[in-house]
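With one protein chain held back, the other chains of the complex are shown just where they sit.
Labels run A and B following the written order; every chain starts at residue 1.
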Amino acid sequence: MKNKETLIEKMHWLTFGPISIYEPWCKGCGICVEFCPKDVLILGEDGKLVVRDVHSCTECGLCEIRCPDFAIVIEE
Amino acid sequence: MGRLLKYLRLDKFPTVWCAGCGVGIVMGCIIRVVDKLKVNPDKVVIVSGIGCSGRMPGYLDFNTLHTTHGRALVFATGLKLAKPSLEIIVVMGDGDALAIGGNHLIHAARRNVNLTSIIINNWIYGMTGGQYSPATPRGAFATTAPYGNLEPPFEVPELVRGSGASYVARGTVYHTRQLDRLIERGMRKEGFGLVEVLSPCPVGFGRRNQMKSAIAMMRWQKDRAVSLKRASKMNEEELKDKIITGVLFEREAPEYTQEYERLMSRVKTRKEIGKREIQTGLGEIHEE
Partner (left out) sequence: MEKPALISGNEAVAYGALAAGVRFFAGYPITPSSEIAETLSELLPRMGGKFVQMEDELASMGAIVGASLAGVNSMTATSGPGFSLMQENIGFAFMTEVPCVIVNVQRGGPSTGLPTKPSQGDVMQTRWGTHGGCNTIALCPWSVRETFDLTIDCVNLANRYRLPVVLLLDEVIAHMREKVVLPSFGGVKKVQRKKPTCLPQEYLPYEITEDDIPPMADFGEGYRYHVTGLTHDPTGFPTSNAKEIDQLVRRLYGKIERYRDEITRIEEEYLADAQILVFAYGSVSRSAISAVKEARARGIKAGLLRPVSIWPFPDKHISRLADQLKAIIVAEMNLGQMIGEVRRASCERVKILGVTRVDGELITPDEILTAIQEVS
């Protein structure tokens, strides 16, 4: 694939503390919201993922690994 | 940003799958394991058949092969035999692997070729609109079972174990970390390994069966899945309606490609020239 680095650079990730979200890939399934042990995430009005309370995040990473769409990254 | 993004074909995203489809979660497991095991991506091959799971290879930046319906394992067998240095992961759906590909599944397991295969079992034919599959539970509704499914489903781990596989495991996409471990162990295992993954299809299955969302379906997984260890302490009544997960079976058995390599070195060094060599001068090629 061509210019993977360029493609990665072009992605506009929204970062909130350890949580980064790539909205264009979020399909709003709500899995991350439902199974977050600390209720850090909610679905916004547009049906997409929103960080509600970044301070409660324990960086467990469950949202990242359960996201079917690779739309969440928890920075290590 | 995201050290795993390098394994993805980013320009192909977002994926074709419905919101909440579990195939993407399994895809995440695969790249985490490849990353953890530090396998050279040039050596990784992802082979799939047809259906929703069949579309996974297209998103992964490895050597990727999207074959015909049910046939992923036979293409993988050819690839592995021809080039044993390849690390091959075969991704199939339940209809794909168990119905049209059922014969290939049991024979790949029996032959014990070193492949890691994953059946993403969502109990339904998703891509074609929700027809019942050989994994659909009895009584469940599907577009071709409007009065409830009459057929019993396969017990997949038993089927594959009985066929001769070296490694059989079952997990769910809800239990994602466990699934990582199950796939990792399958990749480390010499021989045919199978991981059955229960995965939600909210659109094709859930809607018709009182589980309208992926969340409801994953909740079901959370409630029903019991690890082998925990299950060993439960009685029959407690285990009713439960799904046992974990490494269900493992054994040491001769692996086909290695056996074949041994055969090759054995017959190559044979001193006598066979009748055929004399007839045709094959000895000459043999010398090359």
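Everything below uses one rule, namely that a residue touches a chain if its C-beta (ideal position, glycine included) is under 8 Å from a C-beta of that chain, and two chains touch if they have at least 3 such contacts.
Only a predicted model underlies this, so the values are computations on that prediction, with no experimental measurement involved.
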| item | value |
| --- | --- |
| Interface residues of chain B (partner: the chain not displayed) | 9, 12, 41-43, 45, 47, 57-58, 61-68, 71, 74-83, 85-86, 103-104, 107, 111, 260, 263-264, 267-268, 270, 274, 276, 278-282, 284-286, 288 |
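Going forward, only the chains that are shown with their structure count from here on.
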| item | value |
| --- | --- |
| Cα-centroid distance, chain A relative to chain B, in whole angstrom | 28 |
| Partner chain B, residues of chain A touching it in the complex | 1, 4, 7-8, 11, 13, 20, 24-25, 27-31, 34-35, 62, 65-70, 73 |
| Footprint of chain A on chain B - complex, ascending | 1-2, 4-6, 8-11, 13-15, 17-25, 27-29, 32, 61, 173-174, 176-177, 180, 213-215, 218-219 |
